[in-house]
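Here the complex is missing one protein chain, while the rest keep their positions.
Going in written order, the chains are labelled A, B and C, and every chain counts its residues from 1.
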Amino acid sequence: MADPMKIRASAKEGITEVKVLMSHEMETGQRKDSSGNLVPAHFITEVSAEHNGKQVLAAQFGTAISKNPYLAFKFKGGAKGDKLAVSWVDSKGDKRTDEVLIG
Amino acid sequence: MNVQRREALKAGGGLGLFGLLAAAGLITPEQARAEWNKSAFDAKTIEETLKGLGAGKPESSTEIQLTAPDIAENGAVVPVGVVSTLAGVEAIAILVEKNPNPLAASFTLPPGTEAFVQTRVKMGQTSDVYALVKVGGKFLMTKKEIKVTLGGCGG
Amino acid sequence: MRTGLHAVLAAVVLGIGGSALAQGSTMDEITKYREMLADGNPAELLEMKGEELWKKPRGPKNVSLEQCDMGLGPGKLDGAYAQLPRYFADTKKVMDAESRLVHCMVTQQGFSEAEATRNWFSKPGRNSDIESLITYIGGKSNGAKIDVPARHPEEARMAKVGEYIFYRRSGPQDFSCAICHGQEGKRIRLQDLGNLTTRAGAGTAMGNWPSYRVSQGTVWTMQRRLIDCMRQARWPEPNYLADSIIALEVFLQKTASGTVMQTPGIKR
Partner (left out) sequence: MKKPLFAASLALASFGAHAAGNDISAQAEEIFRSSFRSDNPKYWMTRLDQDDAMRLCSQYKDNPPPKVRVQIEKAQRATIRYPVDGKLIGDWKEGEKLAAVGTGGHIGFIQPDPPGRLRGGNCYACHQLAAKEVAYGTIGPSLQHFGKLRGNSDEIIKYAYDKIYNSNTFNACTNMPRFGLHNWLTPEQITHIVAFLVDPESPVNKD
């Protein structure tokens, strides 16, 4: 099972800033292992963030996003204590959702 | 995490993340985006990528800012941000011209989300990096060169 | 300057300052690069995982590591890393954070030493519990002062051994640690090289580890860092937890004592 994300969400002057770290190998499909064989691509393809159940960001990733992806964005609204959830799904169908309260 | 959602995610199978979220009642079907844009992500040139994104030939704009260092200490992790002063930005994409597949990421911004994203990309070599922005159905862009440098000890 | 010709050449060399200006902006951009990475250090993912591993009952004895004594008493982690390596009376050995952690995994959780150290570093597709645990343990000393006075005779001896190894040159590149880390204000390519013979230099180096290495996509522990320095010197690799590595750590931590830890770090 995928490891948890680290999410920070903080509201200030009507804007919520969200910073997310996801734990993922982000294999490009172009790396060779020690015996010279190509390691198949395995990477997060889609990310979605919802504030109190309403989507505030949808992202699609390619293999060029770095290992252990980082993502930051901002949206209007959001108050301390609101729920902020981030979900991802990868090219093998693995998925993960984590939720924090906006601080 | 909400139990219902966990179950929905487990049962998801081939629906795609946003299809799933829609099925779970978390987002409306209108919000459920298209499947992963294979043709754009598999494209090998900037032109093909723009075509895959339906962006045609975007004009360059000074109202888009690509925040990134001119020089990256390592190509495996290059911080890149896109900010725009334009109102009503609907989507943002980041492209690295000399990567095997230029498209690194695309973002859909629902109303209320600021024209601001930051992430980190891999760069195989020194290259132009493009920030593409969709606003009012129209595509605009800016680009800058980021130099990728080698480390000293010899790998 | 031993020969006339050399003296002339050296004088000419000193006169060159041609691209100092351009180089200034190069280093500004590298600083910008490092600053952009500092917010959102992926080491935090390992820290979270390490905390879970620390608290979870594991191993043949199914106990957690919460009673592990890292030098400040059972379970006392705050500031412990900053005071390692140190002499432990129960093992009669000078141990660093990693050897002490493995000791706890063996004596308290019942792992064999081979099991405990099998994945002492990660590779793509192979996680390392030790990496996560050390990131967590190191993080518990964030903001703490490094304090390794090496007063115990065994610690003092190890500091001397470490100093010897620091200056020891061999291999097809004539390297020693001191070659790159014995002078002030130098770089290799664009990477700043700390002068590890000074308190400030050793402090900057020691206080940032464990550190996320963007070129490697994971956190490196101090053992991994030093073993890899030896690999880069084109020497064979010392064994994990070898006394020579612990001795180097004592020497460096002693020099760095008094500086404040900022960990986990993030580096190239």
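Here is the rule we use: a residue touches a chain if its C-beta (ideal position, glycine included) is under 8 Å from a C-beta of that chain, and two chains touch if they have at least 3 such contacts.
These figures come from a predicted structure and were not determined experimentally.
Seen in the complete assembly, the chain not on display touches B, C. Note on the undisplayed chain: of the listed residues C:S141, C:T221 or C:S244, the one touching it is C:S244. Residue in contact with the omitted chain (choice from C:L53, C:L72, C:A144 or C:I188): C:I188. Although one chain is not drawn, the whole complex shows that of C:K76, C:R118 or C:R169 it is C:R169 that touches it. Mapped onto chain B, contacts with the missing chain fall at residues 71, 147, 149-155.
In the full complex, chain C contacts the hidden chain through residues 1-3, 5-6, 9-10, 12-14, 16, 18-19, 22-23, 26, 121, 157, 160-161, 164-165, 167-176, 178-180, 182-183, 185-191, 193, 227-228, 231-232, 234-239, 242-245, 247.
Going forward, only the chains that are shown with their structure count from here on.
The pair with more inter-chain C-beta contacts, choosing from A-B and A-C, is A-B.
Annotation: 13 Å between the Cα-based centres of chain A and chain B. Taken residue by residue, chain A touches two or more other chains at 66-67, 70, 72, whereas all remaining positions touch fewer.
Contact of a single residue of chain C with at least two other chains is seen at positions 214, 217.
Residue ranges of chain C in contact with chain B, taken from their complex: 25-26, 29-30, 32-34, 36-37, 187-191, 214-215, 217, 232, 268.
Put simply, chain A touches chain B in their complex at residues 15, 28, 30, 45-48, 50, 53-67, 69-77, 85, 87-89, 93, 95, 97-99. Chain C contributes residues 39-40, 42, 44-45, 48-49, 124-125, 214, 217 to its touches with chain A in the complex.
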